[in-house]
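Rather than the whole complex, this shows some of its chains in their spots.
Note that the chains are named A, B and C in the order they appear, and that numbering of residues resets to 1 at the start of each chain.
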């Protein structure tokens, strides 16, 4: 079982995480983690803060001579601005944020006590964990990518892409969109939002290639892999919806146009010609690409602020402005990759054992041989 | 903490569940559970099997003189058809079902060994648990309802409804839709699907009223209430997407049109005029109604069967037909209510303690008083 | 991961359990489970109730044609006396029982609401689960046995026994003691206790043979196998202490007389000549027999009752007498076997995967080959 906890506040000393349960013998290249942290910071529409930040991971435990040894892996990403104790009191909860409910729940008289942890800055730790999960998955030929399909009113025509196409096109787009024309229109939409002091949300798609059939289970409600993936994706700040395959479109199609027919070929084994299910049937991976969509609401901090109430005076005010990105959807896709990779890594370890990478691979190969003869 | 496991196969002796963690002193009226089981069976478009089934719960443990005593509550719902050991071998996996991946995973040579547990019949146990959760929630004035918003190409005009409206209209509709005109069109669409041997999916909305602010937490990724709700909903058989509030629509709106502004009134305290967030901000309930949408794919078993492969001969075939409902969305809404109620009950017990209903209420009132003075 | 919940009250309809996570393809012989249930009822010093009880398991789910299919296994053991709702009110808490603290915690005005679930009758469900765990373990050549080493002032001379010796002698002893002379003295001690209306406790030892090295882990505090075993054993009603190997004796010996030196032989691989560690080093199995001791306090219900207080009148009374066994240590050993078997089965599934028995065995063999070349 792979477990992790994160700690850290937005303007505290650092963000950090302890990841328990990785097999031994896995080579961890710190630069791969840093690269993922860098991918998390990109995206047209990010404000100044992002540009000055340059996150670097420090691995505090779990490696010896750059290899895992079965110990928990602790990672720290230092914050540049560590002024948490000196920052001014916040009394005006921002609509769309944890501010009001969080201050009530934890009985906090200064909303800053809440917003420091609720901040999406926390995701940097999860991207670190996700990077390690991706390194593990790459040993099994499993790769994870993402691209942006919607920002505001602009929709990408490039849907249901293969992984290599995404990497070829989306990774070079300033909005991580695989449709160059839509990409430009998205940038323009972001410019317009920035000008008007407004913000934009959107949809991203995560694609996972190379997953074997049989991760997850229908056997108990809380062992379904789609349920675990949905929880992980929904746990990302500002995500308001998640779906698989053709997602909400499956409401509108007849059954005969939805289910992926099954074929067999001596060389490939069982296969499908369509993947409307997004790689998941009966709460299990079916061997096809896993395809996940997630919708991110627009950033809750607008330059043109919304109505709020001073929690001390109870007088109506305009909500505090904390930062000024206009759109964070491209970065959200990177975070989506991370949390999805963690869930798949966990399922792989659950099914194939996780003491050493050699043992895990041996067990994996045994299973592949088993199902090839199925 | 509220925990439960379910057991049982579609044609086994029974479906059953053990629910651990309910407070003592709660009166459980068995007829309320039976009523929920009955609600799960209704809906235009269900085949014969549903009509002959008449599920009744038998409470095997956890009550004394019809009250909870802090012990685990075990519930059994007997199956009428208990022929599991005698039913014929299945060799043709049905597209859209657990069949192929499940048989590979568990190394089953007879697909029936898989489909018996993967069947949505399992949800009857969850509806039982959900009914108990609802009884608990009703002690705190929390109510859970649902209505169908889309079936096939027909969309209800009645969205974002209050609970009482849903109950007044949707509960009387044969498709559990709160828009009478759409309701009729949905029935017609189901008729057409039935005639052509096809099936239909759709979208339902769960509404939860009376939830206090502060359930869930932004503090750790796996403590967010929306993440827990998403997991629970996605764990229902055939669900392919889940969203909150305006859901995927939030991708398309400007931030200023999304976030729910905060107001204050001496009598009501803090309140909102909109509820685009669906009652959840920062991974916590914010005191507004929780609004969840979920999309259900069309039933995977069509009378006009899909291409499949005999797992023994490897020859192409038409997939086995197991049952013949044309649409299960109305029932899925009832199941959605159940699993959402369980998550909210769990969060309530987590926040307010769960040893006795008296203690839980006392703690709850203390919190309400605390936040009313916030 | 192997999980289970139990439900049921002492005079309710039944005791039952749902066990989640067993691999598919395992043949379950119901008579083996019944045999374990019968072993739980034996023992010199049990009162009338035990003799009239004759527990039989009914398997409600999880099997098809007597084999596991990867589904949760639900088991029910019916109670003969189901009079829970009609039994008289209890107002006098029994010292040594859950009665007083339980009634306070759950705010119960009738102590019967507490004692019905707190009763050791609950262990019948755990013995059922343990029997299934033992069947799984037997596929890997792992066997679990127990014998009684102390009852009252009588101590067995037969300690640190091999499994076959235990089975040969202890299983035939009326007190499950492997030393025939001590066995007779124990019976006499029980007779004397019975005569004086008193009760006796004792110590039993669980021995597990054939466990591979490397179950459990030092990597995180809650993954140590000795910690898990200690929790499981201590969770048995009336157990007040648990230890491994030479246990509390290790306080008194010099280090050079405690640690098991390591030797190597081409045929056997690494081995030890002593097993003071009881098969566990660094929170892991080391390949030697696991040896666990547990102490059970005397049964809390005496015929010569202890001072108590009527919870309604607050007047001093003599505690209610509920049943009259004089000694339950022999049965406790059987329960100890069960919960230990469950923990080892869980660790085996965690390390070797648990989807099908074929996969699990293949992975296990791969590991054995790996460590034989270590």
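By definition in this document, a residue touches a chain if its C-beta (ideal position, glycine included) is under 8 Å from a C-beta of that chain, and two chains touch if they have at least 3 such contacts.
Remember, it's a predicted structure, so these values are computed and weren't measured experimentally.
Number of identical chains making up the complete complex in this structure, 3 of which are shown: 4.
Keep in mind that, in the parts below, only the chains that are shown with their structure count from here on.
Mean C-alpha position of chain B lies 38 Å from that of chain C. Once the centre of each chain is set as its mean CA position, chain A and chain C turn out to be 44 Å apart. Chain geometry summary: the mean Cα position of chain A and that of chain B are 26 Å apart. The multi-chain contact residues of chain A, meaning those touching 2 or more other chains, are 214, 217, 219-220, 370. On the side of chain A, the complex with chain B involves touching residues 5-6, 93-105, 107, 114, 117-118, 122, 126, 150-153, 193, 196, 198-203, 213-214, 217-222, 224, 226-235, 237, 240-248, 250-256, 258-264, 270, 272, 277-278, 281-287, 293, 295-300, 302, 304, 306-309, 311, 314, 316, 319, 339, 370-371, 374. Residues of chain C that touch chain A in their complex: 1, 20-21, 70-72, 214, 217, 219-220, 350-353, 355, 358-359, 362-363, 366-367, 370. Chain B contributes residues 3-9, 12-18, 20, 23-25, 60-62, 64-65, 69-74, 76, 84-85, 102, 105-108, 112-114, 116-117, 355-356, 358-359 to its touches with chain C in the complex.
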